[in-house]
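What follows is an incomplete set of chains from the complex, kept in their original frame.
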Amino acid sequence: ASEEEPADKAGEQSRQVVVFAAASLQESFEAIGTEVEADHPELLVTFSFGGSSALAPQIVSGAPADVFAAASPATMQQVVDKDAAAGEPVLFARNRLQIAVPPDNPADVDSLDDLADPDLKLARCAAEVPCGDAAERALAAASVEVEADTLEEDVKGVLSKVELGEVDAGLVYRTDVQAANGKVKGIDFPESGKAVNDYLIAPIADAPEPDGAAIFVEFVRSERGRKILSDAGFDVP
Amino acid sequence: MPASTSPDHRLVAARARPPLPLLVPGLLALGFLVLPLLGLALRAPWRRLPDLLTSAQVLDALRLSLMCALLATLLSLLLGVPLAWLLARTDFPGRRIVRALVTVPLVLPPVVGGVALLMLLGRRGVVGQYLDAWFGLSLPFTTAAVVLAEAFVAMPFLVIAVEGALQATDSRYETAAATLGASRWMVFWRVTLPMAAPGVVAGSVLCFARALGEFGATITFAGSFPGVTRTMPIEVYLRLQSDPDTAIVLSLLLLAVSVLVLAMLRDRWTRSGLT
Amino acid sequence: MTAGLTARMRVRRGGFDLDLDVAVAPHQVVALLGPNGAGKSTALQALAGLVPLTDGAVAVGDRRFEDTAGRLRVPAERRGVGMVFQDYLLFPHLTARDNVAFGLRARGVARRTAHAKADAWLERVGLIAYARSRPGALSGGQAQRVALARALVVEPDLLLLDEPLAALDAGTRIEVRAELRHHLADFAGCTVLVTHDPLDAMVLADRIVVVEHGRAVQSGAPSEVARSPRTDYVARLVGLNLLRGKAKGHGVALECGGSFVTRDTVDGSAFVAFSPTAVALHRSRPDGSARNVWHGRVVGLEQHADTVRVQVDGPPPVLADVTTAAVAELDLTPGAPVWVAVKATEVSCYPA
């Protein structure tokens, strides 16, 4: 909805806050950006969304970023390791796993245990990526042995396979199920508390606009920011 | 009576039905390439198209994509055709290695390619730091960076296709041109290039299409700022995260536009030749 | 200073070996004659710089083109040669006009001037109507004429012609040959010509080099070679009487004395050509259809496989090929008086 505004404001001599953020934050952060701009008319919030792992090397190699919001502690760590973050990153959102099944739930899944059925087609993330790491933790906590048919590189891959009915179930984040608009059904499971993924945010050391960065980070952690994030399905600490 | 390349002057062998061993696999290939798109097109939620087509963000991305892909193709033509010529027509030590090296960016995962570009041209890159220090020039996260990233990924396609075409053209016409006093440059420009034109066109099509579809290297080297570096594929990628259906409509839109552009360019090229 | 071409060429090409010396003075035309595969085209390509010498040197005047000793090698495009290829090699993507204009454009001549000159040459070879045709739409003979025009228009220092008239029909051939002769007469550079047609060689060349298996087997002025061909092959190939004179109607007053009646009507300076085989020798004055009859004296005889080439003093002096039997019957010995008869229909006459 706010898409035209940054372009319009670019004409004025406003101060630009550049936020590098994980792609899964796009909708929430764009909403937050609009509100920040409303609060601070002198600011223009610009986003560069992408995979966290693509954004980290950009920041390390001197991208003109003011804020980095990462979808995993590991990618944030890459930035911290190169002393590119200003101060300690803070946790601002969590994402919780759900079992996603096609709306008609052909395999009648309603718990983690059901995933152990060898005939069931299951998709989940690979252990190397955050959602896979979370899935491993959840399955370990539930002591379920499952054999997935595919170990995806990101959670959207899992989701699209569920949507298209290629698999009977997949382990995805709650935000993804919510964004899928009813094309998949989400099933909560008790061990999901063990299967969370942490989102971290930090201002950048060489930020061209450190004040703006602070304002943005602060807004994300404010009540209004938390509301927007939790509406999108995130857990907010 | 030397070769004629313009179709209307060609001897035409009677065109009966093409032989089955060519027709069947050819049609299979066509089906294989086109049917998935058809499926996609049929299932795509086209009613969202009007919204998308009036969204400034989409239009920005589309405009940016076309412009950058065209510039990248132009850059690739300017640099890549000479490189192809060097590979095809000169003999220097290590030519085989160079030819293999040119192929290499094809295999590199684009994101890694983007990282490599950052390492070279980034603000702290091997070359980039001097650009920054001496000229205050910073390439990454600008539209120029998009063009560079696309050219890096797409140029090898052009080079290899053009080299293949050059290898296949009869170099005796070039020697004839040389006896007429044409410098090597003139031979290249007035004889080699026009005779290899179909290959150059094919290479440019590949290059343009690859550049238009480029995503990994672009987002890594240039970022994804709306209106500046966010091309259609990045837009599609981001939509895939939130709204896959829209993403598909957008891809198909990209397709349609690219087909249109290619048809237009091809026509012009084929009509006027390259001279 | 433009001085002549001197070439000492040795070229290995697969199993074939060319070893040929060629010298051509400015203004001079040297014809290479020889059977298929003798190495004529290879020699031209070596002169043009299209095949490298294995050994030897090529120079035009003091401009050294190639010298294997000095490791010198001027690339083809800087030799300033004009070449007609045996298979024409017209650029398929350019019109006839652009093909002809190519060399001029390469030399930096403005497009407009280049096109005008190209058109003038197309006019000369009778193809102005095809100026906008692509080579693919030309017939074989038309293509060859365009190739000829393309080589000649640049007025090169060294002109290399590989069978430039082979694909032309009899009528066109006469015209184009005359045109070529004219051009060569005005041409200050050196010309090397390959041809299978003795008439071409005799009419166009100042010197003939007969090549077999990559080696020169005989060379000399056409009249010399014609007078004493060293092999039967050469004799057949290079037999031609060529006389110069002033023509009026069917008559030609020869420069060397005497006059000739010809079938063709020409006015002005002209060549009269007829084969030695067309010359009949008689003991007494014949009363037949032969329009040209004169009295002469045998000055030399040269025996070949089946024929004897008889050199008869004139005026005009001529060569006659007769059988050994005829020599015996007519008692032809040096000094013997003979009547010479040549039918007018056997005589070709071209404007010189």
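Worth a mention:
To keep things simple, chains are lettered A, B and C as they appear, and every chain counts its residues starting from 1.
Criterion: contacts are C-beta pairs under 8 Å (C-beta built on N, C-alpha and C of every residue); 3 or more make two chains touch, one makes a residue touch a chain.
Note that the structure is a prediction, hence the values are computed from the model and not measured.
By label, the number of copies of each protein chain in the whole complex stored in this file is given as A x1, B x2, C x2.
Here is the rule we go by: only the chains that are shown with their structure count from here on.
Chain centres here are Cα means. That of subunit A falls 33 Å from that of subunit B.
Annotation: 54 Å between the Cα-based centres of subunit B and subunit C. Distance from the subunit A centre to the subunit C centre is 87 Å, each centre being the mean of its Cα atoms. Chain contacts: subunit B has no residue touching two or more partner chains. Subunit C contributes residues 48-50, 75-83, 85, 87-94, 102-103, 105-107, 134-140, 143, 150-151, 154, 156, 160 to its touches with subunit B in the complex. The touching residues of subunit A, when paired with subunit B in their complex, are 3-4, 6-7, 18, 20, 23-24, 26-27, 46-51, 54, 57-58, 61-64, 156, 160, 163, 179, 181. Per the touch definition, subunit B reaches subunit C in the complex via residues 1-6, 9-10, 172-173, 175-184, 186-187, 190-191, 194-195, 197, 273.
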